[in-house]
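To start, the structure itself, in structure tokens.
Yeah, one chain of the complex is gone here, protein chain that is, but the others are all in their spots.
When the chains are written out, they are named A, B and C in that same order, and each has its own residue count from 1.
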Amino acid sequence: MNLPTPARSGPAPEIDAAAWLNTAGPLTLHGLRGQVVFLHAFQMLCPACVSHGLPQASAVHERFAGQGLAVVGLHTVFEHHAAMGIEALTAFVHEYRLRFPIAIDRPGGDGPVPVTMRRYGFRGTPSVALVDHRGLLRMSHFGRADDLALGAMIGRLLLERERDG
Amino acid sequence: MNLPTPARSGPAPEIDAAAWLNTAGPLTLHGLRGQVVFLHAFQMLCPACVSHGLPQASAVHERFAGQGLAVVGLHTVFEHHAAMGIEALTAFVHEYRLRFPIAIDRPGGDGPVPVTMRRYGFRGTPSVALVDHRGLLRMSHFGRADDLALGAMIGRLLLERERDG
Amino acid sequence: MNLPTPARSGPAPEIDAAAWLNTAGPLTLHGLRGQVVFLHAFQMLCPACVSHGLPQASAVHERFAGQGLAVVGLHTVFEHHAAMGIEALTAFVHEYRLRFPIAIDRPGGDGPVPVTMRRYGFRGTPSVALVDHRGLLRMSHFGRADDLALGAMIGRLLLERERDG
Partner (left out) sequence: MNLPTPARSGPAPEIDAAAWLNTAGPLTLHGLRGQVVFLHAFQMLCPACVSHGLPQASAVHERFAGQGLAVVGLHTVFEHHAAMGIEALTAFVHEYRLRFPIAIDRPGGDGPVPVTMRRYGFRGTPSVALVDHRGLLRMSHFGRADDLALGAMIGRLLLERERDG
């Protein structure tokens, strides 16, 4: 993970979900405004998501949820669609004890890549993104994200939020 | 893993598979007679199978296949049946680059536990078993199997095979 | 690691070193004022320092040195003194390829615990501390420090530094 120099970027694209797990109702980045959002894009049959990305997302959730940060999983299926439907994902979430809200990215219609994944330009899974409390996209990374670097960006964004609050 | 003192046990129960992956045709323990067989029972949505059991089975396959030992995977689905059908398993095997033959255990009919799993009395997944070159069940273990202990049992059975050959 | 709620604490105690490795001359926290300082207290024969603490200190050094943060190792020998002299430490630093400056904590005189370790009240090794750009002690932790939590504190202190700069 080579995090780009933190830079003010544009507004984070909204999530377009076909369904949600682990939440009473649909979430939106707009509704989460005021919190830092850690977005983790994964596929349940992606080995690096299972071995690294999802455990990291769970660790971020355990450590920072309720302290001004929300973790949102995004199931961005772009291959093996038949094997990763909602029933399979529900079993997966149960077995891997994932506790954070998970959006099922809306199928793209004219191609294998789903809508939200395209909006963010994620090149594959796992990918992560950080959205600040004002709704700006501040970091986007494809591949294994280093804990120290990710933590540093989270610490920075949480302090920005405090200062503005 | 506490391997029991190696003891001559009875004949290993035959595999009853609904289908096979990674092999030109169905295999049987009877047909593998003369080789040591390492049997790995797993479910594709079982976290300990993914993190430990399957990498170990792949390592055993890479190290010992063609030296008198055959690795056979056994997909023993006893929960979340709808999420772990053959199409899902095929995608999983592709993504995790599993190279050894895999039997899909035959559904049990009158309960969730499939036929071969019941024959072996496996208490869950991951489970492993070793069958010697004469077809006798020599080791059966539920849970994480230690590499040193498993290796020692394999080394012993391979030497027994050589001596009888 | 349970990091305390970030709180403004008092001034960080100065380092009192008998000797330094990996630096042209002695360093002081006073001289490092203006940078965030990550202080890692270790002993070369402490297993958790070798397996976790020192690799973490090296990772912090690689990632953040030159970006407003300085890593300083502190060899706080409080047991097996004869086995951990400067000659042994020099060989250790060479073999483990440690690149950051390392202070050899000054022997305490009237007890086994050296001077700087006593000033900080470290309960053992590994211990870590973070000093902000104004010289205030902002975090002190005994034991394994979590990368995400440590990263978050570093990110926070680096932003404070930027805002004041």
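Criterion: a residue touches a chain if its C-beta (ideal position, glycine included) is under 8 Å from a C-beta of that chain, and two chains touch if they have at least 3 such contacts.
Since this is a predicted model, take the numbers as computed values, not measurements.
S.K.: If the full complex is used, which shown chains touch the chain that is missing here?
M.R.: B, C
S.K.: So which of B:P13, B:G108 or B:G151 would be touching the chain we can't see?
M.R.: Residue touching the chain left out of view: B:G151.
S.K.: Residue by residue, what part of chain C touches the chain that was omitted?
M.R.: 45-47, 50-51, 79-80, 82-84, 87-88, 90-92, 94-96
S.K.: Residue-wise, where is chain B in contact with the chain that is not depicted?
M.R.: 59-60, 63-64, 146-160
The rule is short, and it goes like this: only the chains that are shown with their structure count from here on.
S.K.: Which chains sit in contact with both members of the pair chain A and chain C?
M.R.: Common contact partners of chain A and chain C, which must touch each of the two, are absent.
S.K.: Hey, which chain ends up farthest from chain B, C-alpha centres compared?
M.R.: C
S.K.: Can you check how far apart chain A and chain C are, centre to centre, with Cα atoms defining each centre and the answer in Å?
M.R.: Result: the chain centres lie 34 Å from each other.
S.K.: Between chain A and chain B, tell me the centre distance in angstrom, where each centre is the average of that chain's C-alpha atoms.
M.R.: Once rounded, the distance between the two centres reads 36 Å.
S.K.: For chain B and chain C, let me know how many angstrom lie between their CA-based centres, rounded off.
M.R.: 50
S.K.: Listing for chain C: what residues touch at least two other chains?
M.R.: If we look for residues of chain C contacting two or more partner chains, we find none.
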